[in-house]
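I'd like to ask some things about the structure below.
One protein chain is absent from this view; the other protein chains keep their places.
By written order: A and B. Residues from 1 in each chain.
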Amino acid sequence: MKSSRTSSLLTNDVTRRDLMRLLGVGVAAGALGVSGARVLAQEASPVVGDRPEITIGVQALPATFDPAVDYSNVSLRTFYSIYDYLVEYDYLGGDTPGMGSELIPSLVTAWTEIDELTTEFTLRDDVTFHDGSKLTANDVKYTVDRVIGPDADATLTSFTTSLFPGFASVEVIDDVTFRIITTAPKQGLVNTFAYGQFWVLPQAYLEEVGNEEFGRNPIGTGPYRFVEFVADDRLILDAYDGYWGSPAAFSKVTFRVIPEDATRIAALQSKELNIITNVPPDQMLQLANDSSLVTSSLPLANAHIYMFNTNHPNVANKLVRQGLNRGFDRKAIISTLWQGMADYMGSFQIPSWGDFYNPDRDAYAFDVDAAKALLEEGGYNGEEIVYSTLNGYYVLGVEVAQVIVASWQALGVNARVEVVDQWAPDETTMMITWSNDLLPNEPSHTFWRIWGADGIAQLYGFWTPQDARYNGEFGETLLTSSDQAARVAAYQSILDIWDDEAPAGILYNQHATYVEQAGTGWQPYTIYGMDLR
Amino acid sequence: MRYIAIRFVRSLVTLWLVVTLVFFGMRLAGDPIRIMLGDTASPADIARVREAYGLDQPFVVQYVKYSANVAQGDFGNSLSERRPVTDVLRERLPATLQLTVLSMLIALLIGIPAGLIAAVRRNSAIDRLIIAVTFVGQAVPGFFIAILFITLFAVTWGLLPSSGRGDWRYLVMPVAALVWGDLASIARITRVSVLEVLNADYVRTARAKGLRRNQVLIWHVIRNALVPVLTMLGFMLAGTVAGAIVVENVFAWPGMGRVLQNAVLKRDFPLIQAVVMLIGIAVVIVNLLVDMVYGIVDPRIGKP
Partner (left out) sequence: MRMWKTLRRAPWSIRLALLALLAVVLMAVFSPIVAPYNPEAQDLLGRLASPGSTSTLSGYHLLGTDALGRDIFSRVIYGARVSITFAVLGTVVGLVIGTLLGLIAGYVGGRIDHAIMFLVDVQQSIPFIVLCLVAIAIFGNSQTVLIPLIGLAGWEGYARYARAGGLAARNSQYVLASQAMGASPAQIVLRHVLPNAVAPIIVVATLNVTGVILLESSLSFLGLGVQPPTPTWGSMISDGRQYLGSAWWMAVMPGAAMIITTLSVTLVGDWIRDMMDPTIRQR
């Protein structure tokens, strides 16, 4: 049965993207003191020389620009300007700007399902890489094979087995057509190419200069071109005029590394920077009072959680885990420590997942009596519970750890915090902080990728579902069935088991925080990537 | 001369021992592959990459390979930056050199006279004042002073740029924040040793002989009082680099302190070993120079 999904490009471009770009150009020009005509909303196209430059203060920059080597929130931020995905989420669409979740074309114009194992994609034919060479389907095949194909290079470190479970091959039909073939029917396949790893890379250039040189002098199809990188100091990009999509809003972008929060904020206040990232909630509040600055926060496509080691005797009983999960007040933490800049999650689900989201599901409702009862029923007898948290990696991680442990102690639990400087849980770990991606659209490419049968969590061996249907019929249905209603039902059953067996506890869905000079007009998205178009 | 040559060789041996200790110690302290792959990699992935980098072999085997490479001038590739360690160091060394050399120079130029004055006017108000002032700068943690400076001079008064590296204006605050530690030490050591010398027999004799006070002071006292300061110079350098870690962090100064900190956090063995070697070599060179100066300054040393 054929189902085809296409989308019109025109309406998206002219209305939203143009507006944002023009806002960016016109108002930023004013803010930066560049004397130029004020650009009104309906202007056709700005003059290239009129575009301002922008400097963004970040906490860190990646060490290399090869997406197959560096895959982290740090790299995603800047790669977004240098490379493109095959498809995108319509972030500017939807109710909240930056949170849109509908899949729209990017480098591909359309995709159709040929059969349940094969999906055919059609590429744009007007895309060029920064060196002028044309994008073809061969580049796509090369990009994918490089990391998960049969001859994948083992030193490309972000090649992980959970990247694309079920991948079989990429078939090139002609210059603008290719097919992705999987070993089993895979719902949500297209989502895999809207986020994460699969920025499209130039085969010819890469093969010519080799991996290491590419990592230092990358070339992509994105709106900005790599100019210069000084490790741990700055990254400079300039606008690429051959870009196929909405033109870059700025003529030059500089990312400056300022690891210390206080210094980064100071640099914004002294007008040395236009935008800063990763601002702690308390400081956000303070900066909101400054009328020359604009603060914005929106939920990140990521949640902070903690994962249990269900093999450890002290937390082996699932009732104990459930009791711990319900034994502290997440909402209080959100409203005080996070100043409201985090969202409560009742389980592993977010509203943008539509039918998959069940607003009545709440596994974490704070209830002291219920928690105590669960602990007692689970046979908790005063054993030490150690909550391991990474130092300085997760925002407010150590502070929240102390609040949680204090709450547990109030329940009578012999709990303590352990701060570690490496994420290396082993058999002595009882629970450790972690983060999981919360990608838009639907759960199979995000929840299942992590907690599913071939997902990291189970691979670590810290948990195996006791209910066999989790990996079995429910998992299968979620992954492969084309009946949406069946998938939704399967996911509910999966979450029922997940909540009951409690291999983890979700803390919250934290917000990404940004502060910019008033008038910059930049809109953040839910992902780490910054869209500077 | 022979004495200095012996010292040199001994220092190199010490250096190599230090590097060896660090080599094995760091490997016991953590796993860079784990960190490289982040928290989304399975144990199989980690094993695969570890093998590709040769880190799955026994430590001793790795050590032998490393030693052989170093002997040929190959210090390996940084695991986190994926390029030769020498490139990384070459890029970032000048920034830290600028900071530490300037800071130590200023500390010497201000600290020695300050210690001198404090000793000569011992127990007076000026003595206590000098101690207190140099001391306060040392007692307050580096990042505290640094952030205070930034808030005052960059944000509130807009006089200086808040962070990063550029022309001379960017140097002012980082050096000002870094200088206190050495300043205080140098002033105090100078003060103590000047005090001792002032009351030593031969000085009293010289004064008794009727030499004018200033002559006595400048010639004998300073020469002998300098000795302890010079002794500590080499190792003060290592301490200053440690202080630079914090200052570079707060001021986003792209130098070696940051390199070391990140390397340690990421357990980037080749880079850590190379930085330790570099610092060690710097200390050795400074100590050698000091030894040579000794020969001139203190006539008691250098005689067979």
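Please note the rule applied: a residue touches a chain if its C-beta (ideal position, glycine included) is under 8 Å from a C-beta of that chain, and two chains touch if they have at least 3 such contacts.
Fair warning: this is a prediction, and the values are worked out from it, not measured in the lab.
Trainee: I'm checking contacts with the chain that's been left out. Which of B:51, B:74, B:87 or B:196 qualifies?
Mentor: If we include the chain that is not displayed, B:196 is the one touching it.
Trainee: Based on the whole complex, identify which of A:67, A:280 or A:346 touches the chain you can't see.
Mentor: A:280
Trainee: Could you tell which one of A:116, A:171 or A:421 touches the chain left off the display?
Mentor: For the chain that is not drawn, the touching residue is A:421.
Trainee: Give me the chain B residues in contact with the hidden chain, please.
Mentor: Residues of chain B in contact with the hidden chain: 10-11, 14-15, 17-18, 21-22, 25-26, 28-30, 122-123, 128, 131-132, 135-136, 138-144, 147-148, 151, 185, 188, 192, 195-196, 199-200, 231, 234-235, 238, 241-242, 245-246, 260-261, 264, 272, 275-276, 279-280, 283.
Trainee: In the full complex, which residues of chain A touch the absent chain?
Mentor: 261-262, 280, 282-283, 286, 332-333, 336-337, 391-392, 398-399, 401-403, 405-406, 417-419, 421
As a convention for this text, only the chains that are shown with their structure count from here on.
Trainee: For chain A, which residues count as touching chain B in their complex?
Mentor: Going through chain A, the ones touching chain B are 63-64, 69, 71-72, 154-155, 157-162, 212, 215-216, 230-234, 256-260, 262-263, 266-267, 269-270, 272, 421-424, 434-435, 450, 456, 459-461.
Trainee: Using the touch rule from the top, collect the residues of chain B that touch chain A in their complex.
Mentor: Within the complex, chain B touches chain A at residues 30-31, 34-45, 48-49, 51-53, 80-83, 88, 91-92, 143, 147, 150-151, 154-155, 158, 161-165, 249-252, 254, 258-259, 262, 265, 267.
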